[in-house]
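Removed: one protein chain of the complex. Kept in place: all other protein chains.
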Amino acid sequence: MLFEAIALSDAEWQAITLSLKIAGSAVGWILLPGIAVAWLLARHEFRGKALLDGLLHLPLVLPPVVVGYLLLLSLGRNGWLGQWLYQGFGFSLPFTWQGAAVAGGVMAFPLLVRAVRLSLEAVDPKLEAAAGTLGANRWRVLFTITLPLAIPGLLTGTVLAFARALSEFGATITFASNIPGETRTLPLALYTLIQTPGKEAAAARLCVLSIVIAMISLMASEWLARRARKRLEERDR
Amino acid sequence: MPSAHRIPLYLLAAVFFIPVAAHAVDLRTQVQVYAAASMTDAMNAAIQSYESDHDVDIVPVYASSSTLARQIASGAPADLFISANEQWMDWLDGQHVTLSQRVDLLQNRLVLIAPAQSEIRKFTPGGDITIASQLDDDRRLSVGETSHVPAGIYAKEALQSIGEWSALESRLANGDNVRAAMALVERDETPLGIVYETDAKASDRVKEIGVFPDSSHDPITYPLAVVNPQPSEATQSFRQWLAGDNALSILSCYGFTPAVSD
Partner (left out) sequence: MNDVSRYHGYRASDDRDDSNALDCRVQKRLGDFDLDISLTVPASGVTALFGQSGSGKTSLLRLIAGLDRPDGGYVRLGERTLTDVEQKTHVPIHKRQLGVVFQEARLFPHYRVRGNLTYGMPPAARSRFDDLVTLLGIGHLLERLPGTLSGGEARRVAIGRALLTQPRMLLMDEPLTGLDGERKQELLRYLVRLTREIDIPVVYVSHDAAEIVAVADHLALVEQGRLVAHGPLDELMMRLDLTDRLGGFDATTRLSAKVVDHDDRYSLTRVVLDDGQTLRIPAVDQPPGTPIRLSVGVRDVALAHAMPEGTSYRNGLDTTIEAIEPSPQEPSANEVRLLIGRQRLRARLTRQACDEMQLEVGKSVVALIRSVAFDSRF
């Protein structure tokens, strides 16, 4: 009986795996651009830098629904980017899990960039200059000095972004809609249950589930960052 | 020191408190009306008309009936509630919220819509042409969330009744409320949608493809009730006016019909 009480129903499993898949994809597609933008902001001065910085932070300060709406305008089937996507590839992002991943990724992007930028700025440029005098070209410096030293911050930023994407609601429901099995992530499933009368118990279960998953990701990030810090100090040629 | 810095603190405080005080004065003659999203335009017009004749501030709150009912049950400061179906009004009753002066106010019809520029031709659902046949393989049908949004509940009932539910169940786009569902059709994110007739009339970016037969679903009745256990005089007089002919004539301009009395 206890087993039945705590075992997850099919619908719940679906919501969990879907959430993990979508949040994972979200982080997947923003990782490289995020590192690139963070590196740009951390190491370079250029005209329009403040503007880029401001644009980057918009998803942090705008209501998520507004962000979702902007995504709809640009990437919806008739959006100025979306129609090109549809005409060229016959693919439209709304109502798909890929669309949910886009929404989650956009909301998580500023968090990732902030964390990575901070960790890059913490890397002493004198070490990079020293590596240059030892014959390392810019790429070698990036991959052997800058990034390895920035890894703890990078990991933290990634997990933060993952957690953010996992909990994304407003942008997802506006842009990707609330399709069971396709875009109904844990937050959306929870929301739907709350609205439906008589489903309070199921809503409570999903709530507990969400908390458990969040705790697991946070602890995993802590463990990873600690391991990375130890590894950094043991790398040899 | 320049004299500007010598403005007494109490004067500054007073300047800030005036709007607050004024607002407090307003509270006494304010009526909060929680109404189903599908009533947005119609209700706004009615309120405008009423306020021009009466010294009162009617504050409307529009959302899906499910959302509003839950909020009222949780203690939201609503004076009046107009639901898009009986179910949610009944549910409120069961939540031990005091309902008074309950009456069926309006009726609505369910229609199938498409974007204004769509090439789909008119037909009546439930006839020879199926909705599924008009829907391309990769596209979806926009409805309100079928588990709790009234428009969605009616849509599901209607689709089941005409035998198309099993085919279309996995191809739905569930909107948070009926207006959100319509917005998807307006943007051609979905080529077809099911909304109320009043919604279709309110938007010039969608067109009606056909009306669902009355027999395919329960009557779409909009019950009205006072939900404030101690309603003000302003609330009661607005409630009376809403059921009157003046109000009904305004509301019917938007496609509503008076409720058929039991």
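Each chain gets a letter, A and B, in the order it is written, and its residues are counted from 1.
The definition used in the following text is that contacts are C-beta pairs under 8 Å (C-beta built on N, C-alpha and C of every residue); 3 or more make two chains touch, one makes a residue touch a chain.
Not measured: the values here are computed from a predicted model.
*Asks:* When the whole complex is taken into account, which chains on show are touched by the absent chain?
*Replies:* A
*Asks:* Of the residues A:37, A:93 or A:131, I need the one that contacts the missing chain.
*Replies:* With A:37, A:93 or A:131 as choices, the missing chain is touched by A:131.
*Asks:* Taking the full complex into account, find the residue in A:42, A:67 or A:149 that is in contact with the omitted chain.
*Replies:* In the complete complex, the chain left out is touched by residue A:149.
*Asks:* Write the list of subunit A residues that the hidden chain touches.
*Replies:* Where subunit A meets the chain not shown: residues 124, 126-127, 129-137, 144-145, 148-149, 232-237.
The criterion applied here is as follows: only the chains that are shown with their structure count from here on.
*Asks:* Quick check: how many Å separate the C-alpha centres of subunit A and subunit B?
*Replies:* For subunit A versus subunit B, the centre distance works out to 35 Å.
*Asks:* Quick check: in the complex, which residue numbers of subunit A touch subunit B?
*Replies:* Against subunit B, subunit A makes touches at 72, 76-78, 90, 92, 94-95, 173, 177-179, 181, 192, 194-197.
*Asks:* Along subunit B, where are the residues that touch subunit A in the complex?
*Replies:* Counting only subunit B, the residues touching subunit A are 64, 66-67, 70, 91, 138, 140, 145, 147-148, 170, 172-176, 184, 187-189.
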